[in-house]
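For this view, one protein chain was removed and the others were kept in their places.
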Amino acid sequence: MANKQVDGENLDIPNRIKALPVRRTGPVVAAIVVALFAAMLVQGLITNPRFEWHIVWKYLFNENVLEGIKYTLLLTVISMAIAIVLAVLLAIMRKSINPVLRGVSWFYIWFFRGTPVYTQLVFWGLFAVLVPRIGIGIPFTSVEFWSIDSQSVITAFNAAWLGLALNEAAYLAEIVRAGLEAVDPGQTEAAKALGMKRTLIMRRIILPQAMRIIIPPTGNEFIGMLKTTSLVNAVPFTLELQFATTAISTRLYKPIPLLIVACIWYLVITSILMVIQSRLEKHFGKGFDARPIGARGKRTPLPGKTAGEPKDDVNKHNEAVFTGMTA
Amino acid sequence: MANKQVDGENLDIPNRIKALPVRRTGPVVAAIVVALFAAMLVQGLITNPRFEWHIVWKYLFNENVLEGIKYTLLLTVISMAIAIVLAVLLAIMRKSINPVLRGVSWFYIWFFRGTPVYTQLVFWGLFAVLVPRIGIGIPFTSVEFWSIDSQSVITAFNAAWLGLALNEAAYLAEIVRAGLEAVDPGQTEAAKALGMKRTLIMRRIILPQAMRIIIPPTGNEFIGMLKTTSLVNAVPFTLELQFATTAISTRLYKPIPLLIVACIWYLVITSILMVIQSRLEKHFGKGFDARPIGARGKRTPLPGKTAGEPKDDVNKHNEAVFTGMTA
Amino acid sequence: MMSNTTKDNPKAVPAVKAIQVHKAFGDLHVLKGVDMTVEPGSVTVILGPSGSGKSTLLRLINQLETLTGGEIDVDGEMIGYKYVEKNGQRVLQTLNDKEVAAQRAKLGMVFQRFNLFPHMTALENVMEAPVHVQHMGKQEAKELAIHELERVGLGERLDYYPSQLSGGQQQRVAIARALAMKPEIMLFDEPTSALDPELVGEVLNVMLGLARDGMTMIVVTHEIGFAREVADQIVFMDGGVVVEQGGPEIIDNPTEPRFKDFLQHVL
Amino acid sequence: MMSNTTKDNPKAVPAVKAIQVHKAFGDLHVLKGVDMTVEPGSVTVILGPSGSGKSTLLRLINQLETLTGGEIDVDGEMIGYKYVEKNGQRVLQTLNDKEVAAQRAKLGMVFQRFNLFPHMTALENVMEAPVHVQHMGKQEAKELAIHELERVGLGERLDYYPSQLSGGQQQRVAIARALAMKPEIMLFDEPTSALDPELVGEVLNVMLGLARDGMTMIVVTHEIGFAREVADQIVFMDGGVVVEQGGPEIIDNPTEPRFKDFLQHVL
Partner (left out) sequence: ACGTTDTADSGSGDSKTATTGYDVSSIAKDDELAKLVEGNTVKSGELSVGMELSYAPAEFLAEDGKTPTGYDVDLSKAIGKVLGLKTKIVSSMFDTIVPSVGTKYDLGITAMTITKERMDSVDFVSYYRAGSTWTVQKGNPKKIDSSDLCGNKIAVQTGTVQEDEANKIAKQCKADGKKNAEVVSYKRQAEAATAVATGKADTFYADSPVAGYAIAQTDGLEALGKDVGVVKEGIAIQKGNTKMDAAVQKAVQKLMDDGTYMKILKHWGVESGALDKAEVNPTDLD
């Protein structure tokens, strides 16, 4: 925005205005202060002997660390994938006409948001103890058609992603619900009028549009999950990144450099996730951010946006609001 | 929605339609299955001897636990309050025309979202070790006007809320940014046209409207923070709820019942927070959810909502979409 | 007015027949016994002040709202309900999702605010229903969609997203989208009132063409000129009842004072 | 046409004077040298097809956009810039936030989409600027706001939120809100085009009243009837330039073919 070109710089405008910008001392001072702080921070980081950069470097590509990354990513992806599916179901149940489903969804969200994920993970770790066999039968009787030893099903790895996914689903459900509600109701009506059935409308019309709104907070959650995986030592599942570095540091008594190793990797993965997020936002934004071509009549407002004057566009608005607000 | 009254039940409609509802087996079966599951879960919880409910009961109101709650709440509130202020600043900086401020904001969000809060807390705990004295002086020289021993400033409690707040601010900043962007740009223009200055527009016009959109995800974050406080033992700050129950359980070697104690309290606090959230949503929703009074002409679309046909309202839409979607 | 193959035949089943239709939203009684008959191949224009229930009536016909009382038949078939045996008695039962969708397939609807799917191009918008509702092959649907878009004069705009089209163009895509389902009856709810005065013409022209082709149409509009030129039947509603009804000539010779008053405001 | 105290006095400073105004958005040249003079107490109506730059011109006058070239004076004072000394030379400098706000205070603007503040009641909407911009006492501002709301016929709707008002009522609140700042000049950008035909009258009536009271007004509208009745000056724009300009009589006797063509579409 700020570094956009000057309006009409390629056009022949006889009486073009060339004006000095207004003097803003506020932002300049702020920028200097902030830049100084940042410089001091970096200097501190590099020169402080406690950080022992040679150890950081030595263990950065240690094979346990690399395996930790693998499992961290695996856990993150699996549990987020399952959480998303579950969250969509919960969000839909939350609005069901069936009071039981509605109640269950409410209870689920309340319970799983309300209790610490660490505790939940401990319970999943103890699941095999609490419920030695999982079976299909008639409840509250001893009739059982099929059963299996839960210890062989709920392995540490399975308990880990299960616990993470179930917890995350509760948080995501609220996000999905907000996303679904933000889609213009006119879309459903138009689709109905075309003879589309409810599931089809949800799949083809509502969800693709809701994605635009769902993705940014889900990005937050994804990045959060990356770090939450370190809690699976509650299960205990002990192959993820944080555990791998901690294990090395307790062996060596060098916690700081190994924390830095973990930090660096988390930052790398976060950066990749942020790139993916912006790609996804672009994908689901198609048709939404396109600029009008040719003569523009009155444009329909985009779903989730007020019509406004035709010339309003969000970017300009931001610029208007934020320019100098930092003074 | 589902238990709303029948349309026009108090009106005299001569040829009123009384029809059997369509038979939907799907939701009914789903409801039964889900209800059964829930019942089994509750039965399992109550009857399983491992949970040792007598110990849960005994320690539920233990004074250390109660003090833990106090500190957990204190940490949550302080760090969220500071995080919100910081997040607003960051969100505004992110859109500044000043590239330094923009860069710093980007970096901040990237860094604090990218590294685990646990690690951040460890560093804040070690702050006094890494930086023994904090002072005001000329950077990169040894000139110093005033300085103080950091151990006496960065106490465990201060390190705890500081670490939590700085981390949370990064996540909230993205939420705030989305909220600010969702306010109809026409609002800024109208305010400008009235001669309002940027800070005034932000304070009186944009923020109050953005609140509506910011609050629900912030509720998520608040509830998340409640549980994140348990990580401050990294500092170590050892008076919050999770630590209090863990301390008892290491002494008694009874982890499960004491985890349940913590769970119960977290659930209680979460429930209270959810009530507060819905109050706040109502407050900032004023003017948005009001139903039209008297004859309705064409209504202006609400900010963040498309005009749609006049008779569309969100509730109806949801009902339309979700009714039976669960089949 | 023109090319009415069936309406001169009194025995034909009416395309739409509303019998003592009542609709309430909560305690708000919006439609208070509306009767209306639309002959196949004819154009009916509904006029009336804001809040008189015009949109509600159209939406009832397309089952976007549920009836509170009365009956609506489309093509001689009661919509929304069917009779079933229960304990030896014949009682009404609400139709299920699938049956409702089948009934809606006979009707095409065009909304005031277009309601195009913003994440699909013009072509995709028109192809959506043929492919996913009628399970037509992609290629066939594409040809059909191109055909319909050309019919409304948008053969050049196939790959534009709605946000890249002007209002008038968007509304024409919406019409093409409805037509692609080969409906027997088209419902228009103020299709031009969200458009700039200059763009109104584009859309009215397309509608005029449809009327000439013998499409059965029910149009809610404030465009009196259009009504005068195209309508076979004018229905004037106010306060949830039909106040005056007749041929297009009643616009120039209204009998009811309320209608007169209304026309003065709009003209 | 009516009650023009100053416009017959040729020496008065024009209320608004645009001199060779250019505006580009990126590489899109929207205004290509527009000249316009608005006398104090007169009503200027700007006509033109969509995209001709009408809104852009109004927005430039109110500094919602920045000029690319040329100059606009309001009340004889150049807007947006001032001359300063730099290295002995007189150069232009952009005004700061405060100075811009002061210049805007002379202008009231009413938008097509009303843009009322949805979280405030009608009364609060009107009080907002007097209290927070002019730092008027709450009580005084309230009296003023009630007065302005009564003037537009909304004395009974003080405590309604915008979402509880009809479009016409909302637009009238927007006008009251602009008037409460006691502007010298009112800018209207298609104030009625988002309204139902029946509600248009309400707003046009309020505007007519303002014109009668001698308010200087610049109005972008498609309501030719209103233009004919109220305007002292008609400006027809197309493609970023003023194509024809003159008294209200030019509506009935356009000289430029483009204007003729336009009038045919709109009438």
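Which chain is which? They are A, B, C and D, in the order written, and residues in each are numbered from 1.
The working rule: contacts are C-beta pairs under 8 Å (C-beta built on N, C-alpha and C of every residue); 3 or more make two chains touch, one makes a residue touch a chain.
If you're wondering where the values come from, they're calculated on a predicted model, not measured in any experiment.
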Item to check | Which displayed chains the hidden chain touches across the whole complex | outcome: A, B
Checklist entry - Taking the entire complex into account, which one of A:Leu164, A:Val183, A:Leu241 or A:Ile256 touches the absent chain? => result A:Ile256
Checklist outcome for this item: Residues of subunit B touching the missing chain are 50, 55, 58-59, 61-64, 66-67, 122, 125-126, 128-129, 132, 151, 233-236, 238, 244, 246-256
Item to check | For subunit A, the residues touching the chain missing from this view | outcome: 50, 122, 125-126, 128-129, 151, 156, 233-234, 236, 238, 243, 246-247, 249-256, 259
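Definition applied: only the chains that are shown with their structure count from here on.
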Item to check | Geometric centre distance via CA averages, subunit C-subunit B, whole Å | outcome: 45
Item to check | subunit A, residues touching no fewer than two other chains | outcome: 184, 186, 189, 192, 198, 295-298, 302-303, 306-309, 324
Checklist outcome for this item: subunit C residues touching 2+ other chains are 50, 97, 111, 113, 115, 166, 194, 196, 198-199
Checklist entry - Tell me, which parts of subunit C touch subunit B in their complex? => result 20, 22-27, 29, 33, 50-51, 55-56, 59, 66-71, 81, 84, 86, 91-97, 111-113, 115, 189, 194
Checklist entry - Taking the complex as given, what residues does subunit D use to touch subunit B? => result 62-64, 97-98, 101-102, 104-105, 107-109, 111, 113-121, 128-129, 132-133, 160-170, 174, 177-178, 181, 194-196, 198-199
Item to check | Touching residues on subunit B, where the partner in the complex is subunit A | outcome: 1-3, 27-28, 30-32, 34-36, 38-40, 43-44, 48, 50, 92-93, 95-102, 104, 107, 110-111, 113-119, 122-123, 126, 129-131, 139-140, 171, 174-175, 178, 180-182, 184-186, 188-189, 192, 198-199, 201-202, 206, 216-217, 219-220, 223-224, 227, 230, 242, 255-256, 259, 262-263, 266-267, 270-271, 274, 301-309, 312-314, 316-326
